[in-house]
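Note that one protein chain of the assembly has been removed; the remaining protein chains are unaltered in position.
We call the chains A and B, going by the order they appear; numbering starts again at 1 in every chain.
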Amino acid sequence: MTDNTLSAADVVLARRELRRRKLSAFLFVAPLLLFLLFAFVAPIATMLVRSFYNPTVANLIPETLEQLAEWDGNALPSDAAQAVFAADLKRLANERSSGKLAEQVNRVFPGSSSVIKSTARRMRRVEDADLQQQGRALLLQANARWGDPEIWKAMAKTGSVYTPNYYLTALDLEASEAGGIQARDGAKIYVTLYTKTLRVAFIITILTFIAGYPLAYYLANAPTKTANMLMVFVLLPFWTSLLVRTTAWIALLQTNGVVNSFLMGIGVTSSPFDMLYTQFSTVLAMTHILLPFMILPLYSVMKGIDPSYMRAAMSMGDRPIPAFLKIYLPMTLPGLSAGALLVFIISVGYYITPALVGGTDGQMISNIIAFHMQQSNNWELAAALGSLLLAIILVLYWVYDRFVGASNIKLG
Amino acid sequence: MKHLPAYFTFWHIFGHYALKWTAFTVLAFLMLPILIIVPLSFNAEPYFSFTEGMIALDPEAYSTRWYAAIFSDQKWLLSIRNSFLIGTMAATLSTILGTIAAVGLSSPVMPFKRLITALLLSPMIVPLIIVAAGMFFFYSRFNLVGSFTGLVIAHAALGMPFVIITVTATLSGFDRSLYNAGISMGASPLKVFWDVVIPLIRPGVISGGLFAFVTSFDEVVVVLFLAGPEQRTIPRQMFSGLREQINPTILAVATLLILISVSLLVALEILRRRSERLRGTAF
Partner (left out) sequence: MKTTSKLLAGTAALLMASLGQAQAESLTVVSFGGAYGAAQKTHMIDPYVAESGTNILFEDYSGGIAEIKAQVEAGNILWDVVDIEVIDLERACSEGLLEVIPQDMLPAGDDGVAAKDDFIPDALASECGVGVIVWSIVYAYNGAADGPQPSTIADFFDTGNFPGKRALRKRPQVNLEWALIADGVARDEVYEVLATDAGQARALAKLDTIKDDIVWFDSWSQAPQLLNDGGAVMVQSANGRIFSAMKDDNKPFEIVWDSNVYDLDVWAVVAGSPEKETALEFISYATGSKPLSGMADVAYGPTRISSAPYVDPSVNNDLPTAHIDEGLKADGIFWADYGESLGERFNEWLLK
């Protein structure tokens, strides 16, 4: 027997060798990491920054903001400050960027956009000297609301480059006068939407479970040849384009679609049902689209379970249902949690299907993010809403990685 | 399942048939919506539903006019070309980078393996709307919005996880001593990679590439944010068609896409069998 202990020199050598191999493994991964850093991680990071960093107003009216910094916030700003603002407004009107200022202030103080824009239009025609001398009077003359300190406060507020305001809006909150946080007036739009999204995702997960579990069980226990053949009917929809599947549901569910003509043809109803553009159609189409994500992991777990367990339990006198609940269900939990988490994660962030079949009723949080990106152009709010969504997803992904392992995703 | 065990009671038998019928109902739910598109795409009328003539199997009620419409419409032709172009380039890029990375990832000494794997696979689970919005801001700084390059990069990132998953799965059946033997004989890691590893894992690499291609081929959210009019793709064209002018041309395109999925499925099955055979003989 040789001596099992290593000499100091051997240890150093072995360590060096290990380090070299580690480095070599890492170098293989490095190009992809760099690529993803540029193509994927940096873009998301940029978006996150946008949710709390917004220098637009600070760049538009720097001089006014300087003046407003000295203002105590109680009565109106000084005449000088107002005159500076009037001049700023004229410059913006000439540069055609008064709209940008109006847009930003309007987010904090709804209704102020028209005040700023119509005033800017008036200031454009006034001489510089007049603005300097009687800026305050001219503003008031253009719109009486310049006599309200609120609009000035809103302006000062949008002037800060770093702001929690978009997150507050995304949670239906706002900053109060006293510096605290309070609930926003009016309907709770976004919180309602988040809960609705989570609820819809949950319903879809349950539905895919109800439909997927028996099918997976049947396939796993069928003769291999039958199972392989029937598996094609699960994999083909999985491989079919998302838009094709969504198109199919539109053809089926629309007012004059296949389902309605069928129902009217057999005399169930005399007037068509409104099925498309509802929450119902969103849930139905998404259940269809996500079902394979539930079936595949369940199937692969069930395939590994020896059917004799169930048979033994049943032959020992257990009724099928208790036997199933006690013996079989716990053994399929890994597949079930993998499928359920994946379906839930994907449905929470779904965009395309709700956008096409959801109508107003079936919209999810992703759709409102797209709305703020493309329609209202409130990119900062879109970013804040997106960051919150991302946080939800990352928590779920962490759970998934812990309990299932990210690399165990089944692709058929 | 044909011969039911003797100890089965009435409820066992009832359960057996109930299960069978449930399973077939679910299969029908999965397949019927897709199958229904095919006959509808031959509708002679511009509707999304069966006409009386179609139900009576009147040949007059069927027509191939929507297929002809695809091939005479400049926009559809452009989208078809773009989809294949972007899909191929994106898949090539993600296959190359993804395969190399998968080799590193499956090394037993890979540092921060779990974290890095989770990161590399994250494009699959981050909601596309977030990805698309982020790319819209970030790519515009590099003039990559409204360009083919931008879309290829974006789609390559999205297809990457699939390559990693399939290639690591193939590599798990790969005997690392072959790699180590190559190294100990003095060959560089890259040479061993190219001459020894690649030929053995080729089926996995190709199916990963196919996954990446399909990901790009089917992707629409990022395209909606990054593509200009010149980069419209098939899904983009379908999306705007479904939103605005619904007509059966979309059903004809959908039928063609179903054909493509069928052939991809067949290709993957062949690859899977070949990979099983390779592992069976090589090791």
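Heads up, the rule we're going with is that a residue touches a chain if its C-beta (ideal position, glycine included) is under 8 Å from a C-beta of that chain, and two chains touch if they have at least 3 such contacts.
Given the structure is predicted, the values throughout are model-derived calculations rather than measurements.
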From the list A:84, A:102, A:139 or A:219, which touches the chain that is not on show? A:102
Among the options A:78, A:134 or A:255, which residue touches the chain absent from this view? A:255
By the contact criterion defined above, which parts of chain A meet the unshown chain? Give residue numbers in ascending order. 93, 95-100, 102-103, 106-107, 110-114, 117-118, 120-121, 186-187, 189, 193, 254-256, 272, 277, 359-360, 371, 373-377
Could I get the residues of chain B that touch the absent chain, sorted low to high? 47, 81-82, 85, 88-89, 92, 136-137, 140, 145-148, 198-199, 228-230, 240, 243-246
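Assume only the chains that are shown with their structure count from here on.
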When the C-alpha atoms of chain A and chain B are each averaged to a single point, how far apart are the two points in Å? 23
In the complex with chain A, residue positions of chain B that touch it: 1, 5, 7, 11-12, 15, 19-20, 22-23, 26-27, 29-31, 33-34, 36-37, 40, 47-50, 97-98, 100-101, 103-105, 107, 109-111, 114, 116-131, 133-139, 153-154, 156-157, 160-162, 164-166, 168, 189, 211, 214, 217-218, 220-221, 225, 235, 238-239, 242-243, 246, 250-251, 254, 257-258, 261-262, 264-265, 268
Chain A contacts chain B in the complex at 18, 21-22, 24-29, 31-33, 35-36, 38-47, 50, 211-212, 214-215, 217-219, 221-223, 230, 232-237, 239-252, 254, 256-258, 260-261, 288, 291-292, 311, 314-315, 319-320, 345-346, 348-352, 355-356, 366, 369-370, 373, 379, 382-383, 386, 389-390, 393, 397, 400-401, 406-407, 409, 411-412
